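Up next is chain A:
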Amino acid sequence: MLTNKVFIKKTKSGGVMKIVREHYLRDDISCGSPACDKDCEALDRYPLEEKPISDSKLVPVPHYIVPDTNVVLHQIDILEDPSVKNVIILQIVLDEIRHRSAPIYKRVKDMLCNSAKCFYTYCNEFNMHTYVERKPKESANDRNDRAIRKAVGWYADHLIKAGIEVVLLTNDADNRKQAVAEDLMAFTVHDYVKSLSNQSLIDRLANPLNQSSDFGGKTLFPEHLGLAEIQKGIRSGKYLQGTLLISRENYLEANVSVRDQENMVFVQGLYNLNRAVNDDNVVIEMLPEAEWSCPSSMVMREDDAKDEEDEANESMTDTETLIRNKVPKELRQPTGHVVGIIKRNWRQYCGILQPSVIMERTRHLFIPAEKRIPKIRIETRQAQTLMSKRIIVAIDSWPRNSRYPLGHFVRCLGEVGDKDTENEVLLLEHDVPHANFSEAVLSFLPKMPWTITEEEEKRRRDLRHLDICSVDPPGCTDIDDALHCRELENGNYEVGVHIADVSHFIRPGNALDQEAANRGTTVYLTDKRIDMVPDLLSSNLCSLRCDVFRFAFSVIWEMTKDADIVKTDFTKSIILSKASLTYAQAQIRIDDQNDHGNLTKSLRGLNSLAKILKKKRLDNGALSLASTEVRFHVDSETHDPIDVQTKELRETNSMVEEFMLLANVAVAEKILHEFPDNALLRRHPSPPSSNFGPVIKAAESKGFEIDVSSGKALADSLDKAVVPENPYFNIMLRIMTTRCMMQAVYFCSGMLQPSDYMHYGLAAPVYTHFTSPIRRYSDIIAHRLLAVSIGADSSYQDLLDKSKIQKVCNNLNFRHKMAQYAGRASVNLHTHLFFKKRIQDEEGYVLFVRKNALQVLIPKYGLEGTVFLNDENKKSSSIFVYNEEESTQTAGDVIFHVFDPVIVQLSIDRSNVQHMKLSLKLVKPQVPGFSVPSASESSEQQEMDTSSGTSLSSKSNADVGKPPQKKKKKR
Partner candidate 1 sequence: MAGMELLSDQGFRMDGRKSNELRRIRFKKGVFNQADGSAYLEQGNTKVLAAVYGPHEIRGSKSKALHDRVLINCQYSMATFSTQDRKRRPRGDRKSQEMTSHLKQTFDAVVLTELYPKTQLDIYVEVLQSDGGNYCASVNAATLALMDAGIPMKDYVIACAGSFTRETPIIDINHLEESSGGAEVIMAILPRCDQIVFLEMNSRLHEDHLSAVMDHVMAGCKDIFNVLNQQVREELVRRTVQDSLVDSG
Partner candidate 2 sequence: MSVDIRLASSRGKGADLYHGEDPGNIVTPGDVITADTGFMRGHGTYMEEDCLHASVAGTVERVNKLVSVRPPKTRYNGEIGDVVIGRVIELALRRWRVETHSRMDSVLMLSSVNLPGGELRRRSEEDEKMMRSYLKEGDLISAEVQNVMSDGCLSLHTRSLKYGKLGQGTLVQVSPSLVLRRKTHFHNLPVGASIILGNNGFIWLSPTQDEQDGDTGGYQTNLQPVSHSDREVIARLRNCVLALADRQMLLFDTSILHAYEASMKHTVKELLKPEVIADVVDLVRQRMELEGS
């Protein structure tokens, strides 16, 4: 069964080395087809279909498809289509994909796992019949092609009796010719796809490289350097390697963060960028100092890039030189130009088609929603139908003679402006994994009906007799915390925080765990929740709903009446929540004098303790900051928002929060003690005092002094800054302070000095996240660490590896940031939808005074908007005079200070379809020639707007979903 081949490899690492590795060839590898009549190894489940139905006119008989590497790499979108089935991915192809593109490798693996796709990996390299040895002077690629042909030939022979053909798909003309010469069926993907009945697939074909030659022979870009040359250049220091970050303002300008170097290198102009796209790993060469440049203040306008390429091309170089000459010497930054690209980081991009004069043309330009991505040229026959749609496009290549990268259409998301479509867009643009959970992931879910085994019951502390309840926002289905409190005989209180035991269900390392680790967090959009773990866990088995037995991880304290902790205990437990309350319900119970139930007593105990705890915490220097959070009242049928409201805070919110903080701190201390090197913690660095400049200045204008020397001082001085006539002043000050803060991040304790563990906002020396394992992966890790430290669970290798933990942290930080952005974007989206049909006047306060604008906060909606003071259209000099010292804007006799109340008119600016903006116009105080009449006066306009949209239905308002962030983001 084992035959042996030893092959010899030469690698270069300083010198030439001969590597001899064994390679066993076997004869027991199954072909994976149930139709096989040879003595293949029998499988439990055959991935391929016994009678594949042929859909192709080219091959009208049953057949399996074997794509070569480049086909898989470039045409993955085709392969992913549900109508493409019965594909054999050769091992050699899979290996090559793994080396060349991690994302595509993952997609292929997903397909291989999906039984409906009927994909099979055939290990041709290990089979004695299909292994080929590299001939002398044969290139690795030629050998691989030969191996693929050999495997196809073997398959064809193997299945000849079963009546199944095997078709090789390759776009390599040479390979195809040789395959045909060997009597194999071989086609290009394009021919094959065109022969399918599903014509919509054609659009998704990626442009083959050679097709670009018919763009006219003019080369616009210098050639990229070869890898060998790049390596030599980097070693000698001639070239620098780094990641390209295109400026958000101008897609023709970019910075390169060079490896091991602090300063960014500036790259300007299409020619210098040399076809590099945002995020690519590029190699740059520095320009001589005389050619150094600086970012131009000019904002790229959409209409700059004309469709007529030639014109743009010619002007391209000219304008560049112009700009450069104007740059004064002192402003010049180190500037370079891209000479090569090490790794492309192309992904799929959302956007819309650029309207074209001739709709019938198949060639179109695509405008990505992300401003940093250049337009992409695609070919489609369905331009007309796609015109007003959000679509996804992938880049295939960027040849030297094309101004734009070439791409292909992947799929259509839906109508522009449609809520689902826009949601999808914002998820995609924020890189939020939101696909349905794959079969592999779901296979690790517990089987229903789920019961508690006796063994588990023995291992856990039984807390089912306690009066435990959960307090959450209304409509919450993923309840991950519950509380209880009871008086002990010695007069102390026993307080318990019970957290859903998610780590019991998600075992380390399996597909479910990997998926959760990748997602990192549940993402809350205004009307939608993107779960981190499948619904069965998040809303059922892990959710601590009332009246069912649930596994929990409990932190139980014994406290004195003054909330001094006597004892802390961690245990895995079984609980039975007596009630799932909302904040309001809990509040009512506490306030109801006549209610003397156990549960209510428990709540009152908690509440009183929480107050003491909060006071202690604040005395300790914890900050109480403000941010504006809104919630939408959504129409139950159209799911359009019909009212906006800022979130209301009750005592009970703070009560729950207090205990969660307490639990988090307790757990953080415990796991740090047990795992000084690999505990997952959360830190919040103290901001440099220079950050506070704007706040101090703003407070000064009202005569208050803000002391930022310490967290405690800051909290105190914020408390003092109250203006009786302007109740919103203090809140605004706090909002401004929030903006000055640093981001709180996860980290692994072994990677930093203990002095850096500090959580500034909470004034806690160590902190972690433990209390929301259903929606945060960090909490799962914390659970696992805690479980190991109390001996309730076993550890595993990755948990003890600090660099692995740090890697997890980095991903979590990224996902968290993205989830926040997505959440905010979702709020924006809904705000836009809300104002789509109305123009409204609202009261607001000036939050900042800028050079050309006023930033206005509208408390009613928790919105913040900008009133531009110089009209863009007229381009005339502004009537406003800006005083930088006092930060005021003066127009005639009207002076705008920070915190001044104003009335603004809200409406939607639709000049840009992709990026709709909320526009604010000043109503009061009136500035002649600038302010607009109030909305009620211009009612005609409003009527016009409402009639164009669908009329509002006044059905009952449903309050759907959780607010964007359940807890304050500072925690």
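The candidates came about this way: all candidates are chains of the complex that A comes from, given by their letters.
By definition in this document, a residue touches a chain if its C-beta (ideal position, glycine included) is under 8 Å from a C-beta of that chain, and two chains touch if they have at least 3 such contacts; residues count from 1.
Predicted model, so just to flag it, every value in this text is computed and none were measured.
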Message = Once the contact definition is applied, which of 1 or 2 turns out to touch chain A in the complex?
response = 1
Note = Per the touch rule above, chain A residues touching candidate 1 in the complex are 2, 4, 6, 17, 19-26, 91, 98-99, 102, 105, 109, 112, 121, 123, 125-126, 509, 794-797, 800
